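Input: a single structure, listed below in structure tokens.
For this depiction, one protein chain was excluded, whereas all remaining protein chains were kept in their positions.
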């Protein structure tokens, strides 16, 4: 099998590697040359495509083009640009983190041109190359049949860690909710560790605690495995790490989706909001509270220069 | 009527003032002399009691002793010390912020000696002197009858803003939950203002917005009145105020009580926890999260010296 | 002054009444006749407009048309329909609960036609007729000048409870956040009362407690006033009321806005989500949890027919 990957960032490049190692030929395209050359140098089944036109030259019909691009404008523009160059029966895969509602619009447009459209939610991060990716695919059955061989190579095993979960949009939707759950699980673990650490009288070794939970306990999980490893490497104090937690589109979209659907999702939502709090350098709400306490109770307000 | 107040901090001294202005004679006792002298100088119906023994000399039976002391050990010790000096039929009032479960233990001990015990939850802060206090009293009817005249003077009006709400402990319990509600209301308002402020494109004047809400709106409230006044005085940026929000026992006890009773109280509890977050200079949980994101996704961790 | 009100629902009809009583002539239009006739019968300064065309006949330029219609499609369609009939210099007011982003689009379209557009967030509910409304207006200064006389009549007093807060959209935005705060305050109060009630050993009378908080306490507020009155009328058990809490667009939009702005607003958001939980008859998430507990711990799952 042969397919093209557009976008050789962290995720795209590693997926190209895993496909190549699984015997699938990857026509590798990227805006800049360096990641293409790197792949070419390292892997056996890579065909370089320095220009978009090269991709179309190298692929035979039905062509499979797999986008691994930043969600939003860049993905939308790529679809607009590529679609006129594709032929009925070709296959376009969005393997990035697009918002599922945009994906549904993309699908309608692409399918109207007779081109198959598939959305593939992809989890696994930097570990996917080695362990395989968890893949949630949306789209038609006919379209999915074209990419199933690649999916089986990308997945942890040919028969696990992947699924054709529903129509177009369902793949990105499922991946979005997956990330919402991930936010909640991460926050739960971080809170637990923060409580353990604050209990200084027990002088717990959090690298030890997380390590021992990895087997037999109810909280055993991959996030715990990574946490235990990182605490060992970083030292449990994490003094060097800034307590600032970024968030990505999918966490926000999950929280908004729950509101739109009228489903209570307090833990997933709060996990997001605690990240906002970590990002908040102004602390306006807290100033308001400190001011209020002063106003009704005469509680002393700490002025900036005292802090 | 004549009664003694023990403890002339911000609350106790103002209550003595309001009682004196209402024609009730206050035997004023405090560990240090200055607040006694200040009261004596300012108000008409103050009898100084520089020593505890003076209190007993100045009061006729049944003696009413009203404690306005810090909750916890100081209040408990005062009760232990005073009880042997009191006579059956005397009245001991705890007007501070004791935890209701301790209050119930105090009541049992005091009532066993034939002395009436009343717990008086007191709300109103620094404004109570002028506007009157909201008073929630627990204890027996017989005991309450002794202090009702003082309650009517302390309250905003003789017939409103006070109540004998239940048996011993019920006063402090009701006040505790009052504070829990207060936490939630404050947090709601602070969050709303923070969102308004973040929406910089509208360049809203929050002093104006809070002022206009004061009449006619659903959120009109005393907390809003104070907020509007303070925003006018401080300037809406609040740049000089440190975004650090202290918390007191009652907010914590309310959250714990809800857990003990198995009642979902997410808003009151979260309002407390957001204060904890404002107090957290270490940010350990957030470091853990930033570390995890790096571990699974290769997301860049900001090191301290980059921030 | 003379203006037209479109939409005589609960809010629109009462606003017409208050304007009429304040000496402003109201051309009253509604899809159905009955509310027009009712106003005509009750108030002095009402001009009936059974057809839209009547409105234009009755108003002199610059015409002020004030929409009090359901947000969303109905308001948008009304604007589309009316705009071609209006003349440069006329004034269109959206006094409903439109989403501010839609309002901004409406404003752009309307102003492009030379017609002034103003968005007026209106708080006060069924009490506005008597007490006046809290009014948050967005739009240009020139446009605002046209409606200021009416605003002063609708407001609690000519000089309070209203404000021209910013450009188009700012009025609805401010009202939206007002409602978010309202959700949080309501939830705080409801939680507090639920804890008080659960503490059965104190046998508290919640009608008494809420009544006494109304003066002097930190939680004094209009919501508390209403709660105290209602508990008196309904009886504190509220047995007859279904524990199902509806939500409206503004609560959801506030939560989403906070997410879009990256501002932590946990209390406003949770207040919304607890309403979702109250609406949830399926309880799927809770079934999942009960199932999980059984799966790892052998905890007994209650089957439906046992419950």
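Think of it as A, B and C in the order they're written, each chain with its own count starting at 1.
Assume a residue touches a chain if its C-beta (ideal position, glycine included) is under 8 Å from a C-beta of that chain, and two chains touch if they have at least 3 such contacts.
In this text, all values refer to a predicted model and were calculated from it rather than measured experimentally.
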Chains shown that the absent chain touches, full complex: A, B, C
Contact with the hidden chain (one of C:5, C:176 or C:223): C:223
Option touching the unshown chain, where A:6, A:56, A:133 or A:296 are the choices: A:133
Among A:22, A:62, A:89 or A:167, the residue in touch with the chain that has been omitted: A:167
Residues of chain C in contact with the chain not shown: 10, 125-127, 186-187, 189-191, 193-194, 197-198, 222-223, 226-227, 229-231, 234, 238-246, 266, 270, 274-275, 277-278, 282-299, 301-304, 306-307
Residue numbers in chain B that touch the chain omitted from display: 218, 247, 252, 255-256, 258-260, 262-266, 269-270, 272-274, 276-277, 279-280, 285, 296
Residue numbers in chain A that touch the chain omitted from display: 123-125, 128, 131-136, 138, 155-157, 160-163, 165-167, 169-170, 173-174, 177-185, 187-189, 191-192, 194-196, 198-199, 202-205, 208-209, 211-224, 254, 257-258, 261-268, 270-271, 274
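As a convention for this text, only the chains that are shown with their structure count from here on.
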Identifier of the chain whose CA centre is least distant from the whole-structure CA centre: C
Copies chain B and chain C - rotation angle from C-alpha fit, nearest 5 degrees: 180
Whole-Å separation of chain centres (CA-atom averages), chain A against chain C: 39
Whole-Å separation of chain centres (CA-atom averages), chain B against chain C: 33
Distance between the centres, which are taken as Cα means, of chain B and chain A, whole angstrom: 47
Sites on chain C at which at least two other chains make contact: 218, 258, 262-266, 270, 274
